[in-house]
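Just passing along the structure, written as structure tokens.
What you see is the complex with one protein chain gone and the rest in place.
So, subunit A:
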Amino acid sequence: MTDQIPGRRESTAVPTTGPAGVPAIACTALVYSFGSTRAVDGIDLEVEAGSIYGLLGPNGAGKTTAIRAITTLLPVPPGMVGVFGNDVAKRRMEVRRLLGYVPQQLSADSGLTGRENVAMFARLFDVPRRQRGERVTAALDAVGLREAADRLAKTYSGGMVRRLELAQALVSSPRLLILDEPTIGLDPIARDSVWERIEEVRGATGMTVFVTTHYMDEADQYCDRISLMHRGTIRATGSPQELKASLPKGSGTLEDVFRHYTGDTLEEPTSGEFRNVRATRSTAARLR
């Protein structure tokens, strides 16, 4: 990793097209502990550029922690996580410029309109003023919020807030879109509409999408590749078809795959700790 002189890296700050074959995300033996809780316990991941990659696991599996390590939010030592070849420990700002991130909770600013919410992120990602209006509108269009753009976000439904957040993440033209449980707490129709937007944008732009979920059916339907995560480790990786074919009887649902590799079911949360429950609840509570 060549270190550059600060202030003189305009030309290299956004390596949008890395050398062919550079993975969008590469994690090697990623570990992270909160005190004595080892939330992520040595995971290896390689996310191919241009794919939709699903990280599946029950509550408390460590999905959010892994995402927070990839998005530069948690301090990890060098050599553990790379984003398009940029080490997150060393090239924080460069990595952030490549990322669009939608956290697990609904996080649009309810006191602003949809358009203002998106424009804020355009400013924070240095979208030049000339292009700002156009790009904000394009992002809102891409998620189907053109009509509602000038209403306050507090009047939005849960599904609309999720799509607004998608627009916020898209306005900076990220190469890698990271979505933490994008459909949690949404009704089936809103879930489908969020996924349709993700697929459309990926189809139109070829960006890489890294998504966590605990809905097996979604992962099956929309992801090119899946890793099953359980108690901080990855138990199996492959395309949905490969994983299902790897079952002893040769077929089944992803649900069966999960049970096979973890000896556990998804319905029984392995970690019903208060903070998990609270996070889910507060997500649900904001969906009015």
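Keep in mind that, in the parts below, contacts are C-beta pairs under 8 Å (C-beta built on N, C-alpha and C of every residue); 3 or more make two chains touch, one makes a residue touch a chain; residues count from 1.
We take it that contacts and distances are computed from a predicted model.
Peer 1: What is the protein name, per UniProt, of the chain that does not appear here: "Hydrogenase maturation factor HypA", "Competence protein ComFA", "Transport permease protein" or "Fumarate hydratase"?
Peer 2: UniProt protein name of the non-displayed chain: "Transport permease protein".
Peer 1: With respect to the chain omitted from the figure, which of A:Ala142, A:Met229 or A:Val257 is a touching residue?
Peer 2: Counting the whole complex, the residue in contact with the absent chain is A:Ala142.
Peer 1: Where the complex has a chain not shown, which of A:Phe84, A:Phe121, A:Tyr156 or A:Phe210 is the residue touching it?
Peer 2: Looking across A:Phe84, A:Phe121, A:Tyr156 or A:Phe210, the contact with the absent chain belongs to A:Phe121.
Peer 1: Which listed residue (A:Thr72, A:Thr213 or A:Ser227) would be found touching the missing chain in the intact complex?
Peer 2: In the full complex, the listed residue that touches the missing chain is A:Thr72.
Peer 1: Just checking the interface: what residues of subunit A touch the absent partner chain?
Peer 2: Missing-chain contacts on subunit A: residues 6-10, 13-14, 16, 20-21, 34, 48-51, 68, 71-75, 93, 96-97, 99, 101-107, 109, 111-113, 116, 120-121, 123-128, 131, 135, 138-139, 141-144, 152, 168, 170-175, 197, 199-207, 282, 286.
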